[in-house]
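The structure follows.
All protein chains but one are shown at their positions in the complex.
And then chain A:
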Amino acid sequence: MKFRVERDVLADAVTWTARTLPTRPPAPVLAGVRIEADPSGVIGLSSFDYEVSARSEIPAEVAEPGTVLVSGRLLAEIARALPHKPVDVTLEGTKVVVTCGASRFTLLTMPVEDYPTLPQMPELSGTVSGDALTHAVAQVSVAASRDETLPLLTGVRMEIEGERITLLSTDRYRLALRELTWTPTTPDFSAVALVKARTLTDVAKSLGSGGGLVNIGLSTGNGLDLIGFEAGGRHTTSQLVDGDYPAVRRLFPDATPIHAVVPTQALIDAARRVALVAERNTPIRLAFTDGQVVLDAGQGDDAQASEALEAVLVGEDITVAFNPQFLLDGLTALGTDFTRLSFTHPNKPVEFTGQESLDGEDSSEYRYLLVPIRFAG
């Protein structure tokens, strides 16, 4: 095997392919990146950990075709450190030699015949705007659980009905829902999938940020349930999380007799300031009265802080308390100039939605449901 490739092209592709490599691989070969040099002038780079696979293709001058397996992390570090000159990669015996300008590296190869076969990218199911996907996934994944022992809740649930994708996630204390549109291959396309939030976030960031379109392929119900994402010569597949997601949609309140509207950034800033005196996980109280909301934190002899903001209140006065981090997560994810908080009762979940003006209507595109803190009697 022998090929020449542009340094930046190689560094980008290797970095992307190696980014999901496991730190402690279940088998040594899984720490590798497989390099396939095709006589047609294409280099394929692949990584796989039995759950997530990544493959990227880049153009190169292929002198001798071939396939090798080398340490992904090492190759990525070498590629990033190389000077800005064309890179020659040659297999010499059991070693891969990387030459670039005056630099020369040798890497040991691993037995490529022991490397598992990567899953096929599922057939195309539809296309979504990369930017929209990235934004939507970021908004929903804040509410996903990071507790690996609750595997179901570390996933983001995707419900697809025709042109609408609904993303849902919850860690039992809050629930985020986001709707977005896409272009399915068939107008009556319908599917449900549960994807690891960590994987989905990573994929959305790395494939969606180019601004182009992202192709999505889903294969469910035929043995191996798989989702695949593809954009700009790169694709990633991920196994779906197994199990029935709890019926969480019903947790959104049917009617909310009280609601308040607050400028989002001002509320974020105030909450951050007030939270300074609150120990980790001690609550921030929000007291809404006509025309204002007063935030405060800290109790008794400890430090205390309070701050008042202008707010529109419709309905009775209400006071709720939140875990500061959970509150900030929701407000930050909203991304709109104004935030609407809809209440039924001080102890019942509060729904956060975004709106563009103080007296406008709220958008139901993104909804963040958060349970207030209660004080034991």
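We take it that contacts are C-beta pairs under 8 Å (C-beta built on N, C-alpha and C of every residue); 3 or more make two chains touch, one makes a residue touch a chain; residues count from 1.
Simple rule for what comes next: contacts and distances are computed from a predicted model.
Peer 1: Since a chain is absent, check the UniProt entry for it and pick the matching name: "NADH-quinone oxidoreductase subunit H", "DNA polymerase IV", "Acetyl-coenzyme A carboxylase carboxyl transferase subunit alpha" or "Fe-S cluster assembly ATPase SufC".
Peer 2: This omitted chain is identified in its UniProt record as "DNA polymerase IV".
Peer 1: Using the document's definition of touch, tell me which of A:Leu45, A:Val128, A:Leu175 or A:Leu286 contacts the absent chain.
Peer 2: Considering the complete complex, A:Leu175 is the one touching the chain left out.
Peer 1: Which listed residue, A:Thr154, A:Asn323 or A:Thr353, touches the chain dropped from view?
Peer 2: A:Asn323
Peer 1: I need the residue numbers on chain A that touch the omitted chain, in ascending order.
Peer 2: Against the missing chain, chain A presents residues 147-153, 170, 172-175, 242-248, 251, 281-283, 299, 321, 323, 347-349, 369, 371-377.
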